[in-house]
Each structure stands twice: as structure tokens, then as C-alpha cells.
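As you look at this complex, bear in mind that one protein chain is not there, while each of the others sits in place.
Here is chain A:
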Amino acid sequence: MIIHHPILGPRDAQEFVYLGDASLMDRPDGMTAGIEEFHEYLYQRGNPAGEHRELWYHEQGDRSWLVVTRNTVTHEITKVELARDVARAKGRSK
């Protein structure tokens, strides 16, 4: 597979490490959320046959975390974003 890195252009997927569902960025605040909420966050995942947003890490590259939108059936990648930009857009801060 080839992942079109938003900064570095097309890169072979072998340079990356896969983490999983991009919902892992929606971590609750540990000072306000309880066990139930963290359990949902950490363990509950969709498993779509089709479009899937997922986190990839450019370990053999610039160490960017990326959000890759990939079709799990065809492997077509329709969007690649810096995870930091996505997190900021979601209002994540410090």
C-alpha cells in the first residue's frame, strides 16, 4: 500500500506502524470521566466493511501520527490527514 503523507508525499506502507480506529483520539478527561466512559473509549470499536478512519504512525519517517481514511474492502485510501490537525479540529487542546 502507499500512503500519501500530507507533508512527505507518497510513502510505502512498510514505513508505518498501524494502531487502529481513529476514535482512539477521543480520550476522555480522567479527572471527570469514570471507568464506564473509559471502557467505552478503549474497548468499543466499529468494524466496518468499507470506509474506516484509522491511526497510522510514520515510524520509519518523520514520526507523524496520521488519520488515514481507508476502505477495508478495497484498500482504497481516500484521505490522509495529520492526526494533530484532526485532534485540534475536534477541539482537543492541552
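Rule of thumb we're sticking to: contacts are C-beta pairs under 8 Å (C-beta built on N, C-alpha and C of every residue); 3 or more make two chains touch, one makes a residue touch a chain; residues count from 1.
The working rule: contacts and distances are computed from a predicted model.
Its record in UniProt calls the unshown chain "Sarcosine oxidase subunit alpha family protein", which is the match among "Sarcosine oxidase subunit alpha family protein", "Transport permease protein", "Multicomponent Na+:H+ antiporter subunit C" or "Dihydropyrimidine dehydrogenase". For chain A, the residues touching the absent chain in the complete assembly are 1-2, 13, 17, 19, 24-25, 27, 29-31, 33-35, 38-39, 42, 55, 57, 59, 63-65, 74-77, 82-84, 87-88, 92-94.
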